[in-house]
Structure formats: structure tokens, C-alpha cells
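A protein chain is absent from this complex, but the other protein chains hold their places.
Then we have subunit A:
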Amino acid sequence: MTTPDPYSGYPLDPDEGPPTRDLSPPGGGPLVGEPRERKAAPEPRERKAGREPRERKAGRRVADAKAQVRAATVGGPGRRAAAGEFRPRRTAAATVTALLLAAAALVTVVAAVAAMWRGRSHVPPLTWLTPLGRTHWNDPAAITTAAVVCLLGLLLLALALTPGRARVLALASEDQQTVTGITRSGLSRHLASVAARVDGVSRARVRFRGDSVQVNAATPLREVGELPGQVIRAVTARLEELRPLRPMRVRVHVRQREE
């Protein structure tokens, strides 16, 4: 039901990656819906992986490598649906704003009703309004308040109009009706475990910066050698299996350190 994994022929370390799984559904049932348009088998790749390690910082050997993971080719509607599904809903900002708005409106209702009755009975006047009769527009307090209110309004406008940073990264789906994603933190944890399983890597950490993935790996080996290339192959191979809907850059930084 799926096209063969175009990446399976990729040379990886023998102990890289989990044991291969039987990917066919247990029931063997065919999937409804056409399989999505898949990427064609990739052309032989040329990576700037594994540049010569260079000396840095008092004999410490460090080496960097870079690669690009292309975006999965998914049609427009699927991409839009995925983007809409994982866009921040601004729930926190909306909750706080709605609460404050409700509180302010309640105070106003009570004050206005009190003012209505003051006309007939002899309720004392609204004490919190009287200072406003003495404050002038150009008093520092008034100017500060106006500036704060203006900034707050601009902040809310920015929250409303900017798309926001999605915590979930959209991935390609096998099915038109399904939207799939993985949390950024979850993916970075997984990629760190992938990088840490490369022979010679003792520790690895992965961070996201926008659409780029920064892998920082440490090795006890005296010679860094081909390690950046191996790490970047392992990480990009896994990312290309996941087929993110946006292209991603991968950078690897390997640092030699004695344990």
C-alpha cells in the first residue's frame, strides 16, 4: 500500500536505528484513500557533511556539518489543514483578556447602577471617579497610564494577527483526511536519541531554531574524523522518513571531550 521507502538504501551505521518493524497493519486491511503523492527517489545526494575537523580552542577538536531536509510534497489543502490545525489558538491570552474584560464590565455595571440611584436617593458619590476630576491629561500618571494601555492594545493586536509559533510540527500524512504532527520538544528528544546511537557519540542534544535543527554531540574519541558526517546522515535520514511539511536545515556540531 505504500511505495517502497526511498531511503532504505541509504548507508547508515549498522547499529543505527531501531529494529525494523513490520509496517503492514495487523489486519492487512487496505487503506482507504489514495496514497499521497510521494517524493521521487532522491538523486544521489551530495552533502557538505564531514568537513575536515579544524583546530579550535586550545587543542579541542570540533567539527561541524550541515544538510538540508526537503519538504514533503503534499498538495495545498493538506498543508493548509495541517497549518490550521497546529497554529496556536491563543487560549491563554484569550482567557486572561476575557476575564479582565468581564471584571471591568462588571465594575462598570455596578458603578453605573449606583450612579442611576444616586439621582433619586442620597447614595454617596462615586469616590473612585473624583480623582479623575483633578487629574489632568498631561499629568505623569495620566501619560503613563495612556502609554501602558496603548502598548497593551498593540500587544493584543500582535497576538491576534501574528500566526504564532506552533509547538507542533506538521508532518506528511498517508491519508487525505488525516493531519499528523509531532511536538517540537518530542522530535528534538527523539533526534537526540538517534544522534546518541551513532557509534562514538557519548551525548547529544538537539535544539530547534525556527526551521533549523541544531545537533550538538559530544564524543570521547580522540579523532572526530567522520563523526559529523555519520551523525548528520543518521539525523537527516530519520527526518526524511518523517517527511516534515516544511523544509528543515540540519546542523551538527561535534565536540571532542574526555569523560
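In this section, a residue touches a chain if its C-beta (ideal position, glycine included) is under 8 Å from a C-beta of that chain, and two chains touch if they have at least 3 such contacts; residues count from 1.
The rule is simple: contacts and distances are computed from a predicted model.
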item	value
Absent chain [UniProt protein name; select from "Anti-sigma factor", "Cobalt/nickel transport system permease protein", "Alkaline shock response membrane anchor protein AmaP" or "DNA polymerase IV"]	"Alkaline shock response membrane anchor protein AmaP"
Touch list for subunit A against the chain that is not drawn	2, 17-18, 21-23, 25-27, 29, 31-33, 84-85, 87, 89-91, 93-95, 97-99, 101-102, 105-106, 108-109, 112-113, 115-116, 119, 129, 132-139, 142-143, 145-161, 168, 171, 173-175, 177-183, 185-187, 189-190, 192-193, 197, 238, 241-243
